[in-house]
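Attaching a single structure in structure tokens format; questions to follow.
A single protein chain has been omitted from the complex, and every remaining protein chain is retained in its original position.
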Amino acid sequence: MLLHLSTWQEIEAYLQRSRGVIIPIGSTEQHGPTGLIGTDFICAEAIAQGIGKELDALIASTLTIGTAEHHMGFPGTISLKPSTLALVIKDYVHSLAKHGFQHFFFINGHGGNIAVLKTAFTEIHTELPNVHCYLGNWWMSAAIHKLVQELYGDKEGSHATPSEVAVTMYVYPDAIKSAPLSEYVNKDRKIYAPQEFRERYPDGRMGSDPSLATVEHGRQLYELAIKEIGRQ
Amino acid sequence: MLLHLSTWQEIEAYLQRSRGVIIPIGSTEQHGPTGLIGTDFICAEAIAQGIGKELDALIASTLTIGTAEHHMGFPGTISLKPSTLALVIKDYVHSLAKHGFQHFFFINGHGGNIAVLKTAFTEIHTELPNVHCYLGNWWMSAAIHKLVQELYGDKEGSHATPSEVAVTMYVYPDAIKSAPLSEYVNKDRKIYAPQEFRERYPDGRMGSDPSLATVEHGRQLYELAIKEIGRQ
Amino acid sequence: MLLHLSTWQEIEAYLQRSRGVIIPIGSTEQHGPTGLIGTDFICAEAIAQGIGKELDALIASTLTIGTAEHHMGFPGTISLKPSTLALVIKDYVHSLAKHGFQHFFFINGHGGNIAVLKTAFTEIHTELPNVHCYLGNWWMSAAIHKLVQELYGDKEGSHATPSEVAVTMYVYPDAIKSAPLSEYVNKDRKIYAPQEFRERYPDGRMGSDPSLATVEHGRQLYELAIKEIGRQ
Amino acid sequence: MLLHLSTWQEIEAYLQRSRGVIIPIGSTEQHGPTGLIGTDFICAEAIAQGIGKELDALIASTLTIGTAEHHMGFPGTISLKPSTLALVIKDYVHSLAKHGFQHFFFINGHGGNIAVLKTAFTEIHTELPNVHCYLGNWWMSAAIHKLVQELYGDKEGSHATPSEVAVTMYVYPDAIKSAPLSEYVNKDRKIYAPQEFRERYPDGRMGSDPSLATVEHGRQLYELAIKEIGRQ
Amino acid sequence: MLLHLSTWQEIEAYLQRSRGVIIPIGSTEQHGPTGLIGTDFICAEAIAQGIGKELDALIASTLTIGTAEHHMGFPGTISLKPSTLALVIKDYVHSLAKHGFQHFFFINGHGGNIAVLKTAFTEIHTELPNVHCYLGNWWMSAAIHKLVQELYGDKEGSHATPSEVAVTMYVYPDAIKSAPLSEYVNKDRKIYAPQEFRERYPDGRMGSDPSLATVEHGRQLYELAIKEIGRQ
Partner (left out) sequence: MLLHLSTWQEIEAYLQRSRGVIIPIGSTEQHGPTGLIGTDFICAEAIAQGIGKELDALIASTLTIGTAEHHMGFPGTISLKPSTLALVIKDYVHSLAKHGFQHFFFINGHGGNIAVLKTAFTEIHTELPNVHCYLGNWWMSAAIHKLVQELYGDKEGSHATPSEVAVTMYVYPDAIKSAPLSEYVNKDRKIYAPQEFRERYPDGRMGSDPSLATVEHGRQLYELAIKEIGRQ
């Protein structure tokens, strides 16, 4: 059940049977030469909608823009300051809490959002003692790690990974890209600022080989993520 | 060309030929017993994408949540404070301006966003003297007004209107709703707070009769809006 | 009845008979070679005080500084950021609401304040459900438009207009200025940043010919505005 | 020379001979049964304008609303939060600094503004190293203290004082009020919250006897303040 | 070398040989019936100073107050909002960066600070591209985990742990407390609000048995932490 394709009377009825809502959150940021800029929110949204169908749960609007400061060296990236994103999350939860929602499950597709979500949750839990916020990062579970390891080994890397690219290939098969990758770059030290990032990783990948991704992998990851997160 | 289905290298290439980008913005709020909660952003997004195809222009991520305080009496409505929404718009434009974008065309689907967009533009134009922001409210043009008048006369009303419902019926034919409407309520005085709104307009419509909407009307309005706004 | 020339006991007595208050708001910004920098608040204040006398209503302190970013290319202009002005309006209304005021009529003299007032009202109406804020722009009524059209036709323009200059001539006859105007400039495209504004309109006027203004016009406009706004 | 009755070209000319500007700041707050609500800004404005004439200096718009939280128990009082007032002062100074002003003399009429002005100055001096802000509290000088002591002795008190009331009587002789004063209350301990204030000082005076004030005293204080502050 | 016991000339000299500084950060919050309220910053400060001696590095002022919202049900706890703490961290780093410091090593003693530190770092790295911030949580290393496991097994728990209590016993042997512990409570579900926390864990411990702590354990943990973090 999708919030934006429902009427308010349908939501009123839903609240009779559940106080929970699922919120996909991702990022709009470069994902290497072949990864879609929307990768992070596309994965989160698809998996959230899959879980929603499975559990007959409400899925609210996707937060498509996250905090992506260190990708700002690449065109197309959009980033909210952490303080702005925290305000958005707070206004979002406060709005739905006024209607009676109490359990907010964020399905997240972007590592850079985790700290911001946690600080926002801290403020929300203080302001709204009856509300509980939960964070599910779709790529973080033992089962997903195991599958990724089998499929890609150490070519998974940590940005523009074959696993996330595979999920987007499965979701948007018409938007599969092909482009030459620059020489393979090991991920071997921390990066702090956009310029540093682009100098170190000139095509935007961090230790990953997204050319290994396939639509079939995407399907497997998508289905496993739904099973894993849905269980929580 | 959709930002989220592009790669950063495609955006880099696009910037060689254009410095403009189109941004749909709407709201997530009640639209009466038969209107979708996503109506405002669905209309803005569909029309923006239509214009994008027409003009071969880039369409960035839709801002699906606007300022909808006075609809908060109805479940499902999500509202950002005006100050939060202004920060989001500013971070959004600043991000793309860093990559070289200069012209930002917001296609808006929600009256309650207009003042916030204007205040954000004022701050942006001061901070970024080379940037120009433009606001196009899809329903505000002489031609659209004329068509709406012909189709619905004074049953158009001012919220949950047949014209916006018609556009969503055209875009999402699988999500057409049917529900009884409460007795017709004339729109005859200003509303200030959520409680007042719901007492005055118990099913969320303001002087409108959305049962007049049809998919075919939606197509006409959609095509006319694209022609009208695209011309600007 | 002027707030600043009253005692608190007089205000306590006033609250027995009325919960309404009128607040003039304008701007401190350039108004061409012959217009006073205070034009916008002088007009709003004079008209508000006229209405106050007519209706025996309370007039509170004038907000003399508004949002005037795009006039910052001309010395003497003072501008509050939209976010600052919104905070001022909110603190102002919250203060008087604590004393029992419920109806706040802002008489505005500056177009650039409109969006800010509206965003502030949105936040106020959410925070204070019993409060109602109203916006009256003195120059916006069919009757005023008609009179202005008769007096100045298309030489009215849109900044440093003869109509507003005429009102200030009537209010401050000792401060009537005379100075050469630069060549007439049609107002023909949008302006976004201070530098652009000054390049395009070197003496600060936008399509206006304030040399047409007279004290007698000022009197007519002043009296008509009082009649029109007072009726609301 | 008053900013609001000048044109921008007159300000441009003024900047050729001076980089200084005088800014009156006061408060809109109760001043006992016979004191005007505008007392603090009326005094500051009158004295500032007197100094302006003496020194041929520019006087900018009066800040009529200050921080007056502990007077909020009395109707008519308007208070800006300290944080809001600091933003106003910062935007004000930044605006005029862009035009080339460097020396900002605030003539203050309200004790409650002092700490806020100082914190705003600290931020301004860091942000604008070439700008210097000065604070002149009109009632704080050895000569004024001496005159006040001669005129009123320990009946001066610390709020709604005969000295400030006398200045407003001199400035607005048509607005002189008369009302019974409640029994005399010594000022003998600190006050923290509005309710406490009103309980302790039921008619709003703090240890003062404003019935001693005369128009002639007002003239003497006004002239002495101009001489004293002008000398700085 | 301690910043607060140095002169500015000693810091000027230090900057000739190093651009790095160590900053202890903790919390002021309840730590069960026998744990000190300052436990988190006491551990961080002691370990930071130990590393400072080892590496002849500068130790700046300890941030003694962190974000501790969910401990607010117990008296003595002080908590900064995440947004306030982030501003403190930003002002702190910006100040030292103006003097030429580039590497900021935060030694942290409180889990609740981690997300806030990370969001602050994101903003700092964007604003100051030459600055690098690092986070070292003293209790997070394989060697520390191993030692803790040997000493306490599953009685370590996750708040008011014997390991942190042991470190404070070693640092402040004169402040060792003894008090009866309430019945042992397993840590078995998430906690969101202060009231929930206190109901679930009435004496403030989360699955821990701090009575196992000894001064000698404290010495071992302190020395191991210095060795582990110092190596990074």
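Each chain carries a letter (A, B, C, D and E) given by its place in the written order, and its residues are counted from 1.
In the analysis below, a residue touches a chain if its C-beta (ideal position, glycine included) is under 8 Å from a C-beta of that chain, and two chains touch if they have at least 3 such contacts.
None of the values given here were measured: they were computed from a predicted structure.
Missing chain touches which shown chains?
Taken over the complete structure, the missing chain's partners among displayed chains are D, E.
Going by the contact rule already stated, which one of D:His70, D:His159 or D:Lys177 would touch the omitted chain in the full complex?
Checking the options D:His70, D:His159 or D:Lys177, the one contacting the hidden chain is D:His70.
Using the touch definition up top, pick the residue from E:Gln49, E:Thr62, E:Asn113 or E:Ser141 that touches the left-out chain.
E:Thr62
Which of these touches the unseen chain: E:Pro162, E:Gly204 or E:Gly218?
E:Gly204
Touching the hidden chain in the full complex, which residues of subunit E are there? Just list them.
Looking at subunit E, the ones touching the missing chain are residues 3-12, 15, 28, 30-38, 41-42, 60-62, 64-65, 72, 74-81, 84, 87-88, 91-92, 95-96, 98-100, 172, 175, 177, 179, 204.
By the contact criterion defined above, which parts of subunit D meet the unshown chain? Give residue numbers in ascending order.
Residues of subunit D in contact with the hidden chain: 67, 69-70, 72, 81-83, 86, 112, 114-116, 118-123, 125-126, 129-133, 190, 192-196.
Following the convention adopted for this analysis, only the chains that are shown with their structure count from here on.
What shortest step count links subunit A and subunit D in the network of chain contacts?
Step count on the best path from subunit A to subunit D: 3.
Which chain's mean C-alpha position is the greatest distance from subunit C's?
Farthest by centroid: E.
Between subunit A and subunit B, tell me the centre distance in angstrom, where each centre is the average of that chain's C-alpha atoms.
25
At least two partner chains per residue is the criterion; list those residues in subunit C.
72, 81
With chains as vertices joined when they touch, what's the shape: line, ring, star, complete or other?
The chain contacts form an open line.
Per the touch rule above, enumerate the chain pairs that touch, sorted by label.
A-B, A-E, B-C, C-D
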